[in-house]
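As you look at this complex, bear in mind that one protein chain is not there, while each of the others sits in place.
A, B and C are the chain letters, set down in written order, and residue numbers restart from 1 in every chain.
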Amino acid sequence: MSPELLNVLEVIINGLLAGVMYSLVALGFVLIYKASGIFNYAQGVMALFAALTLVGFQTGQIPFAHVINTIFGTHLETWGPGLPTFFAILLTMGVMVLFAYLVERIVLRHMVNQAPIILFMTTIGLAYFMEGFGDLMWGADIKTMDVGLPSGASTWFETMTAGWATEGSNYPGMYVDMLDVAAAGIAILLVVVLTLFSQYTKTGRALRAVADDHQAALTVGISLRTIWVIVWSIAGFVALVAGIMWGAKSGVQFSLSLIALKALPVLILGGFTSIPGAIVGGLIIGVGEKLFEYSIGGMLGGATENWFAYVLALFFLMFRPQGLFGERIIERV
Amino acid sequence: MAELTQDGRKIGDILLEVKNITLAFGGVKALTNISFDIKEGEIRAIIGPNGAGKSSMLNVISGFYHPQQGEVWFRGQKRGPMRPYEVARQGIARTFQNIALFKGMSTLDNLMTGRITQMHTNILWQALWKGPAEREEIAHREKVERIIDFLGIQAIRKTPVGRLPYGLQKRVELGRALAAEAKLLLLDEPMAGMNLEEKEDMCRFILDVNEEFGTTIALIEHDMGVVMDLSDRVVVLDYGKKLADGTPNEVRNDPAVIEAYLGVGH
Amino acid sequence: MFYRESGDFKTSYSADQQTFPIRLDRHVVYGILAFAFLVVPFLINDYWEKSVLLPFLVWAMAALGLNILTGFCGQVSLGTGGFMAVGAYACYKLMVAFPWLNMFIVVILAGLITAMVGVVFGLPSLRIKGFYLAVATLASQFFLVWLFNKVPWFYNYSASGMISAPERTLFGIPVTGAEAPPWMTYLFCLTLVTIFAFIAHNLVRGRIGRSWMAIRDMDIAAEIIGVPPLKAKLSAFAVSSFYIGMSGAMLFALYLGSAEPNDSFGIAKSFLVLFMIIIGGLGSILGSFLGAAFLTLMPVLLKNIMVGWFGWPADLAAHLELLLIGALIMFFLIVEPHGLAQLWRVTKERLRLWPFPH
Partner (left out) sequence: MKLKKMGVALLAAGLLVTSVPAMADLMFPVLSYRTGPFGANGAENADGYLDYFALLNERDGGIGGVKVQTPECETEYKPEKGVECYESTKGNGALLYQPLSTGITYQLIPKVTADKIPMLTPGYGRTSSANGKVFEYVFNYPANYWDGASVGVKYMLDQEKGDLKGKKITLVYHNSAYGKEPIRTLEELSKKHGFTLKTIPVDSPGQEQKSQWLEIRRDKPDYVLMWGWGVMNQVAISEASKMGFPMDKFIGIWWAGSENDVKPAGEGANGYKALTFHGVGKDFPIFKDIETHLVAKGKASNGGKNIGTALYNRGLYFAMLAAEAAATAQKIHNTKDLTGAQMRDGLEALKLDKARLEALGLANFAPEITASCENHGGSGLVAVQQWDAKAGSWKLVSDFMQSDREVIDALIKADSEAFAAENKITPRECK
């Protein structure tokens, strides 16, 4: 193959892998939207918060140390060497479940039957709150995420693909980041687990029932509140996974919450209600924006990815206004 | 060639005619080769069991559905492909099976919206308000107030319609359709879900509208008693096909209708 | 007892349709306007101008605009920041190209240009609805910001890509630039906002407003009874963008004096304005003002209380401020999902009955 062709292939592969990273964030949105009709803007901040908490446990930070120091004039920093990664993840998961419970208890409970846009706004309020809360709890400095995931270029892949090039073209081989590959693996695992969970467990079936029809689910005795807590917990778990992945890429910091913006085009492309949609949408957006930047972006002066993802999604929407996998909108009077 | 009904109203020329309408959704045929006409000044009923295609028929007439085959003729002219609002501008108003009021607006505003096809001041005058916009508003307000009086809904003029009980909402919806001062009024189950008293009220309104304003009315209704009392002519649909067409008496005695409604063997 | 409408009789439809049907309301509003126009200019200083009044007026204008689109026509948009940028850059180009042009005309022209852009970006709304549309409008947000960053013509090829408002005068008094006295910029914005608030009110109470609301409440039924959806939606996009464009022009030329697309017109601005109208009240002119007031004044208030009064460290206060604003938003939405304007209406209804409980 000619190096040009291999370059395109490299862009596509990396686009697919980037797409998986977007899907990871989009998944959380879909879960909550499906089960409760809430467009949860706070998903990005949840990822940040989960990542902050995880790092906090790992490094043994004392929560609210800064607040305590300010009020009491103490000099607290850490309580010890920190927890092993596995326990830290478990504990973080516990925190996210507690968070889900509190959100239901304090906020969502009072918001039943509100218009979607009001619910949406409530979650933005929640996002503000958690940003402030996370900063107070764990501090605003940039933290390093290390849970032992592989990272860096895959030399094996590089040497293999270098061999594909035409003789004498001096092609260095393709680049893939092991972290991205790991993320793809985890994303697949996550989708499989979620599917199994919703197919083969009682709770999972109840979740699907609620997603299909709130009223009907209520009449057969499924508690909406429990379901909401479960769904938000699962979304919290997905946020944690996304937080780990993105945190490993860029360090755990405020900007992590902005990954929500990367997930939104994925969401409208794949449809708010479809888990496969979130995955396929992510892949299309990832490949689409990377290819556009590679082929045309340069001519336009670059940095086109942010808006092109949205334009691409918009383009698909013109043909399918409910997204690729969304439930069909039937208009009647 | 005006003819007179038994109660002495004048029935005029054909106002609207549908010819060989066939409508399908995907592979499912909702209407097959339907033709009938509606004459000026009459009350025309469309009846049939659930799923017979009655509402689809009204949706075709309002231009919301576009049939695969067939023609709609209105006031002697064949209608090209048209958007629903253009149909409304031609003078066809309607109500809906499931109340389709504008819930965030007051009764008055709902009725005024019914007149929207006849209001024309441009955006600049509207922005200024004083002058043409206000004059137009008041002129139309007067007409709407007549309808409010007519329907006896003065007390709820400024109430958001979302807060009204079902029966009143139906009445407001009728009012909104009336406000359009249309040539042809399509009523989709105007009495569904009403109690006897409300039904009687509604019947009277329909008759009064027909008499007072001379409006042609096509209505869908399940209550056979009401249909037979109200209408001049009835068309019967079943599974998207036309079963019968004629005066209430003719239809009542049509064997095909009896079979469809009562089943074989009776 | 004091607040009532009994004795307020209307003898004509014209009187029944007036802006403030209750006499007391009318007097209160005229009183506030008189105070704002005649008293405040003598009291104002730089701090009140730049920290409180101008932001309030600028955001009120943007909130009015978005409320027309979202509150009255039901089309959720997250492209506000991008449209404000269009207004700001149009304003800049006009100011530079026609230095003699009256600033009022400049701002209005900037609004008109934005209206045209708004119509183009409103086209998808004909097919896409709800959250899908909301997210799709983000395309305009990101694209416009990118465009103003990328094309040097928009910032007159300046080295940094920042645009700065040159000094322009009105009746011989500078209204833009650093020398502009606070009362001048304030009166300029106040005049615009007042006029266009009344215009917005006129629009929404007439034919056009009804066609918007009909589309909002039930778009299919609206079309069947004769509202052309294309015209209604696009006119809402046009009028809304017109207002938002003017607010962008005011933000740039009068309030900040210079701007850059990322910092001044980023996605955060789109959310901020959407917040204002939801907290204030969707589909309410008054709500636009209340929402803008709440979200521009509350942070200043919280900061002054926490840092100024309690003497907390600035960073703690900043985090706490974020937390509190989030909590307040949730609190308000739980207490009254229909916004401050609804809260105000309910209070008024109670006041009418006061002191009798029912």
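Keep in mind that, in the parts below, a contact is a pair of C-beta atoms (placed from the backbone, for glycine too) under 8 Å apart; a residue touches a chain by one contact, two chains touch by 3 or more.
Computed from a prediction, not measured in an experiment: that's the story for all the values here.
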Chains in view touching the one left out: A, C
Of C:233, C:319 or C:338, the residue in touch with the unshown chain: C:319
Footprint left on chain A by the chain that the document does not show: 7, 10-11, 14-15, 18, 21, 66, 69, 73, 75, 77, 135, 140-142, 144-146, 151-153, 172, 175, 177, 179, 246, 249-251, 253-256, 258-259, 262, 289-290, 293-294, 297-298, 301-303, 305-306
Contact set of chain C toward the excluded chain (per top definition): 46-52, 55, 96, 146, 149-150, 158-162, 164, 166-167, 177-179, 255-264, 266, 297, 300-301, 303-305, 307-309, 313-315, 317-319, 322
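The definition used in the following text is that only the chains that are shown with their structure count from here on.
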Closest chain to the centre of mass proxy, which here is the mean CA position: C
Longest centre-to-centre distance from chain A, chain (CA-based): B
Chain A and chain B: spacing of chain centres that average the CA atoms, whole Å: 51
Whole-Å separation of chain centres (CA-atom averages), chain B against chain C: 41
Euclidean distance of C-alpha centroids - chain A vs chain C, Å: 33
Chain C: positions in contact with at least two other chains: 220-221, 224
Overlap residues in chain A, where contacts from two or more other chains coincide: 333
Touch list for chain A against partner chain C, complex: 39, 66-67, 70, 107, 110-111, 114-118, 120-122, 124-133, 135-136, 140, 261, 264-265, 267-268, 272, 300-301, 303-304, 306-307, 310-311, 313-314, 317-318, 321-323, 329, 331-333
Interface residues, chain C side, partner chain B - complex: 13-14, 17, 199, 202-203, 205-208, 210-211, 213-214, 216-218, 220-229, 235, 239, 283
Touching residues on chain B, where the partner in the complex is chain C: 62-64, 83-85, 87-89, 93-94, 96, 100-105, 109, 112-114, 116-117, 119, 121, 123, 126-129, 133-134, 136-138, 141-142, 145, 176-177, 180
